[in-house]
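The other protein chains are all here in position, but one chain of the complex has been omitted.
Chain naming follows the written order as A, B and C, and within any one chain the residues start at number 1.
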Amino acid sequence: MCRWLAYTGGAIPMGELIFNTRHSLIDQSLSATSSVQVTNGDGFGVGWYDHLSTPGLYKNIQPAWNDANLHDLCTHIRSPLFLAHVRASTGTAIQHSNCHPFRSGSCLFVHNGAIREFARVKRALSIELSDDYYQQLEGNTDSELMFLLAMQFGMAENVYAGIARMVGFVEKAAWAAGVKHPIQMTLGISEGERLHAVRYSSEQDSRTLFLSRNIEALRAELGPRGQAVAEQLTDEARCIVSEPLSELQDFWQLVPESTYLVVEHGKVETRPFHPEVP
Amino acid sequence: MCRWLAYTGGAIPMGELIFNTRHSLIDQSLSATSSVQVTNGDGFGVGWYDHLSTPGLYKNIQPAWNDANLHDLCTHIRSPLFLAHVRASTGTAIQHSNCHPFRSGSCLFVHNGAIREFARVKRALSIELSDDYYQQLEGNTDSELMFLLAMQFGMAENVYAGIARMVGFVEKAAWAAGVKHPIQMTLGISEGERLHAVRYSSEQDSRTLFLSRNIEALRAELGPRGQAVAEQLTDEARCIVSEPLSELQDFWQLVPESTYLVVEHGKVETRPFHPEVP
Amino acid sequence: MCRWLAYTGGAIPMGELIFNTRHSLIDQSLSATSSVQVTNGDGFGVGWYDHLSTPGLYKNIQPAWNDANLHDLCTHIRSPLFLAHVRASTGTAIQHSNCHPFRSGSCLFVHNGAIREFARVKRALSIELSDDYYQQLEGNTDSELMFLLAMQFGMAENVYAGIARMVGFVEKAAWAAGVKHPIQMTLGISEGERLHAVRYSSEQDSRTLFLSRNIEALRAELGPRGQAVAEQLTDEARCIVSEPLSELQDFWQLVPESTYLVVEHGKVETRPFHPEVP
Partner (left out) sequence: MCRWLAYTGGAIPMGELIFNTRHSLIDQSLSATSSVQVTNGDGFGVGWYDHLSTPGLYKNIQPAWNDANLHDLCTHIRSPLFLAHVRASTGTAIQHSNCHPFRSGSCLFVHNGAIREFARVKRALSIELSDDYYQQLEGNTDSELMFLLAMQFGMAENVYAGIARMVGFVEKAAWAAGVKHPIQMTLGISEGERLHAVRYSSEQDSRTLFLSRNIEALRAELGPRGQAVAEQLTDEARCIVSEPLSELQDFWQLVPESTYLVVEHGKVETRPFHPEVP
C-alpha cells in the first residue's frame, strides 16, 4: 500500500525527516521493508501548517524519489506540523487528486490501507455524502472517500468521533454488501492544532504504525549530518511513521492494535479505538 | 470550453487532420477563433478505432501543442475512425481522467460545453448511475458524468436514444434544482461503427459545429503538403469539427441547432434532436 | 518568447504579485499583450531567496495556469527577493531543465529573448565552457548557455561584468559565424543580495522591460483585495516585469534601451549597458 510520516514539534525543515534520515520516506518510496508492496512510486504528497489557516499542499504523480522540486521545497519550507505520504496504487488512477494528503478547510489526512472490495460499495458509500462534500470529490480512491465521510461526520471538530463514525458507517455498509473485514487502515490526521493517528482494521490485524519514543529517537535518526537540526528539535518533537526511519528500532514504539492517539505539545494520549455506527 | 474533431473514412494517419491542416486542432489548442476561451491547453486526447474491438486511447494533461509524443503517434497510427479533443477546463482538475475522449467498451465520446451550475446538481446526477457505471467514474467533470449516464441509458446500442435520455434526465434534474438552461453541448460519439454528433443547448443557442461538405473539402484543407494523403482519401471521408480547420469556410457546413447527425460510409443522416425524459 | 517578473523588498507571499494582480504573470501566461507570442504555456519556474544561502526553485513543464501546486506554494512561501518566469518555447524541448530560473550557487537568472540562429553557434558557444560549467548543462536552450557563460565570466562576483562579457563573447562568436543581430534579451538576475536587470539587443530594438515607479505602483497593482499585503510592503519594494501587471501604465517606467539596472534597499541605479569582448 503506502508509507507515511507525520511530525509535530518545533518548526524544522521538512526535508530533515523526509530526506535526511537513514531509512527516510524517500528510501521507503523506492524500497519499503515492512510493506506489502516494496515500491511506493505512484505519486506522493506533503501537507504542512504554518502561519496561515489553510495548510499548504504539494502533491505530484511522479515517484517522490525522482521529483526535481520536492527536495528544494522540503529544504526551504520549515513547519511545526506536517504530514507526508508516498503512494502505491492498488489499481486506481495515478492522478493528482488520488494523492495524499487530502485537505478540506484546515484538515489534512493521510491513509495507508484499503476498503476491501471497494468497487462493490463505492456508490453506496459515496451517496452518503452531502452535496457540499460530494462536490469536493475529485478522484476515485477509497482514501478520499473515507476522508470526506469523516469530515461530514464532524472530524474537523472532533477527530476521534469523526473517524469512529466513518469507520462504523463504512463497516456497516460493507457488511450489508457481504464484504468481510472491510477496513484496513493507519491514518494520520491534523485539524491544524494537534497530530492524530489511528491504527485499526476490521480483522484486528492492522498495518504497522510507530511513534518515536522521545526527542532522543529523532536526534538519533538524524545522525551526525543532522546535528544542526537536531539541536533545534524541542522536547515536544514527535514523529509517527508507517515504518521506522532506520534500523534503530529501539527508538520506535509500535502503536497497539485498535488505538487512537493524539500528540499535543509533545504529550501523547492514547485510547482504544472503537468504530461507532453514526 | 474545448475544441474537437472527428473523422470517418478510409484509414489515414491521424496527424493529417490533427496537425497538418491550415488551422489544425493543434493551432486551435493555442488559439481558437470561435471559442469562448482562446487557449485550450488543459490536456487533450485522441481515441481511434482499428482492428481491435476496444478503441485505442492516448490522453495527456500537457497542452497538445507541447506534447513530445503526440506528433509521433498521430504520424504512425492510421485509423478509419477517430476523435480528438483539446480541453479548456472550466474549473475542474487538470488530470488524465478529466481528459476526453471518454471510453467504455467500444464507445468513445467527446464533449464541448457544460452543465451549468454543475456543483449544485453533481450529486443528484451521479447517484442515478448504477453500481457498475458509478465504479467507472474516475474524474470529476460534467462531461464524464454525461457520458456514463448516456451509456447507462443505452448509448452503446442506440446512440440517439442514449443521448436524448441523458439530456432529458439532466435537464429535468437541473430544472428541479432551479438551474436555468442547464445543458450546452456539442458531442462527438462512436460506438465503433459509425460517427455520431449532436449540437444542442437548453437555450437553443449552441456552440458551433461543422461538417465537411464533401471529399473536396478535406482535400482542400490538406493543401499541397497533404497531397499524398489527399489521394488516399476515399469519397466516404467526412470530418466533424468545433470550428473549421482553415478559413476555407465554404467547405464547411454549419450543423443546425438541435440536430443529431450520423455518418456511415460517407452518407450523412440528420434529424432534429429532442431530449427525452427517461 | 517569455514573460518574467522579479521582486525585491520586504518579504511578501510570492503569490501576491504572481497571481493576485490585475494582469498577473499567470494571466500573461495565458494571454500576454505585448509579447510576440500570446501564449506562454511551455513551462514556468519560480526562484526565491530566504534564510538559506542557496535559493529555492520550483519549476514545472505544465503551463503555470494549470499547475495544481503553484498557487499553494506561492501563497505559503514568503520571500524578500524572488524571480518568476513563464516560458514560450521557440523550438527547444519542453523539459524541466529548459525552464527558468536557472540556478548556480546563490545565483538566479531569467531570460526573455533568444540567440538568433542558435543552432549554428550552439557548439561554438558551448565549448567555451570549462569542464565544471559544462557539467552543469542539463538542457538545450540558448538561455541556459547564456547563464553558464555569464557565470564563468564572473557574474557571481560582478553581475554587470559577467553579463557584459557573456554578451560580448556571444556576439563575437555569432558575428564570426555570419549571424546578424545575434542577441535579443531582457534579463533578471540576482546573486542573492540585489536584483539586477538588463535590457539589450544587438539591433537596439529590445523586448520591453518595466520597473515599478515606487511603492504606490505596487499598492495600486494589488488593489483592494491585496490591502493586507499592501500594508506590509515597505518603501523599498520594487518590481521589474516584461510587461506591466495591469493597465495602470503610469505606475510603470519603461527601462531604456541598452540599460543595466540594479536595485538594492529600494534604491535603483541604472547605467548604459555595453557588451565587452572578454
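Keep this in mind: contacts are C-beta pairs under 8 Å (C-beta built on N, C-alpha and C of every residue); 3 or more make two chains touch, one makes a residue touch a chain.
Values in this document were obtained by computation on a predicted structure and should not be read as measured data.
Screening C:138, C:203 or C:269 against the full complex identifies C:138 as the residue touching the chain left out.
Shown as candidates are A:18, A:93, A:174 or A:240; the residue that touches the absent chain is A:93. For the chain left out of this panel, the touching residue among B:3, B:23 or B:96 is B:96.
For the chain missing from the display, the contacting residue among A:9, A:63, A:139 or A:244 is A:63, taking the whole complex into account. Where subunit B meets the missing chain, the touching residues are 48, 50, 52, 56-60, 68-69, 72-73, 75-77, 96.
In the full complex, subunit C contacts the hidden chain through residues 92-97, 119-120, 122-124, 126-127, 129-131, 134-135, 137-140. Seen across the whole complex, the unshown chain contacts subunit A at 30-31, 38-39, 41-42, 61-63, 65-66, 68, 89, 93-94.
As a working rule, only the chains that are shown with their structure count from here on.
If you average the Cα atoms of subunit A and of subunit B, the two centres end up 40 Å apart. Residue positions of subunit C with contacts to 2 or more other chains are 68.
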